[in-house]
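Missing here is one protein chain; the remaining ones are kept as they sit in the complex.
== chain A ==
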Amino acid sequence: MANLPHSAAPRTMFDKVWDRHVIVARDEGPSLIYIDRDIIHEGSFHAFADMKRRGYSVRRPRQMFGTPDHYVPTTGREIGDAATAEIARMIRQFDENMDWGGIRSFRLRDPRQGIVHVVGPEQGITLPGLTIVCSDSHTSTHGALGAIAFGIGQSENMHVMATQTLWQARPKTMRISVSGTLARGVHAKDVILAIIGKIGAGGAGGHAIEYAGPAVRAMSIEQRLTICNMSIEAAARCGMVAPDDTTFQYLHGRPFAPSGEEWDRAVAQWRALPTDDGARFDTEVALEGHAIAPMVTWGTSPEDTAPITGHVPDPAGAPDAGRRESTAKALNYMGLTPGTPLADVAIDRVFIGSCTNSRLEDLRAAAEVLRGRKAVVPAMVVPGSTSVKRAAEAEGLDRVFREAGFEWRESGCSMCAAMNGDFVKPQERCASTSNRNFIGRQGPNARTHLMSPAMAAAAAVTGRLTDVRRLLN
């Protein structure tokens, strides 16, 4: 059963990668699929505890990688910099588990350390055609290089570490095509927020998404990573973009990518991955790229989006009673009045970071807005990895941020999930480049508005939600 016959029917990219990994297909229910890579962070400790309790060992440590991110301090690189003793214990426990499993890891002081979803692509660990898991929902990020990548829980994580496989039901497929080109000041984050606003937080439930169309093809890998990152916010199992020359150029020479003769073999395989002409998707969605404006969220779900030129919605205008209630509840939590122009909403703080928007291009886009300007509210930048931080410093971006009054921190998840001691205070309103505006996500009673790095920089210098296009010359 290992080699399923290749049917002549046109297949989607998802189908090709999936079929290649099926070890056991049962008549009904989940298939046993091979998992190429599992990436580990501090939160994976439950899976290790379970492994030890059951007497299992890590079956293929060479296919695993670890890096601490959720709990790491951003003020320094010593375990002693951790905000509390308990947080320090999480980082130490991570190191112990990596030693126990014989797993290669990029620890706190390693120049390769960073957020799991930034480090994977950056190191060439993430490659086209692979199946990649991590006990983190934003694992969908890695699909930007043409991999099937999805978040798993700790039970599944243990299963992967012990067997290098997983029982998975095959999801349905959805293609989201973005036509045309994006306007100036409009970034990948705006595109994905517009998509989630259109299809809803449950809109891609049970589906694997393929992002396609000219606007996506024209994107850099870093932009594609931003798009795929938030697939989970539309409830998708995973998000993918077909590998192309942009992908190959990005990967060439990365530390864990194939090299020499193997590189040529790999590229030949990868070229066969894109969806065949005529392949059918279970669901198709289309958006016009040029019609997308810079977006912000106003509520407590990533589907609560509006163009910055819009207004805080009125619950009375919601399509049904359920939505009326959820909108009213969200506005109450957010402390917003229906009908207020979004560009009038004053903010208290800015966070630029997270696996959605903390890569070099993100920092460049924010710095472009900040050059020669000053933040009027507290603001900080947390690079997605130590490599990103160093690359940004090499081109002087840290100076731009510092001169604008931003704090320039060490890399990690930081204020995205508020697990390391960096958090937004109760009732404070934060312009954030992260991916979740959930109740309490950035700290108890914190209010989050999601947006692109350029928009967050614009908010920092005006102290309110701001159309970045006004600040670009």
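The rule is simple: a residue touches a chain if its C-beta (ideal position, glycine included) is under 8 Å from a C-beta of that chain, and two chains touch if they have at least 3 such contacts; residues count from 1.
What we mean here is this: contacts and distances are computed from a predicted model.
The subunit not displayed here is recorded in UniProt as "3-isopropylmalate dehydratase small subunit", chosen from "Initiation-control protein yabA", "tRNA N6-adenosine threonylcarbamoyltransferase", "3-isopropylmalate dehydratase small subunit" or "Electron transfer flavoprotein subunit beta". Screening A:301, A:357 or A:466 for touch with the missing chain picks out A:301.
Here one chain is not drawn; of A:69, A:122 or A:156, the residue touching it is A:156.
Contact with the chain that does not appear here is found for just one residue of A:40, A:90, A:199 or A:273, A:90. Taking the complete complex into account, residues 1-3, 23-24, 26, 28-30, 32, 34, 36-37, 43, 46, 49, 60, 62-63, 71, 86-87, 89-90, 127, 129-130, 135-137, 150-156, 158-159, 162-165, 167, 169, 201-202, 205-206, 232, 235-237, 256-258, 262, 266, 269, 301, 303, 322-323, 325-326, 329, 417-419, 436, 438-441, 444 of chain A touch the chain not shown.
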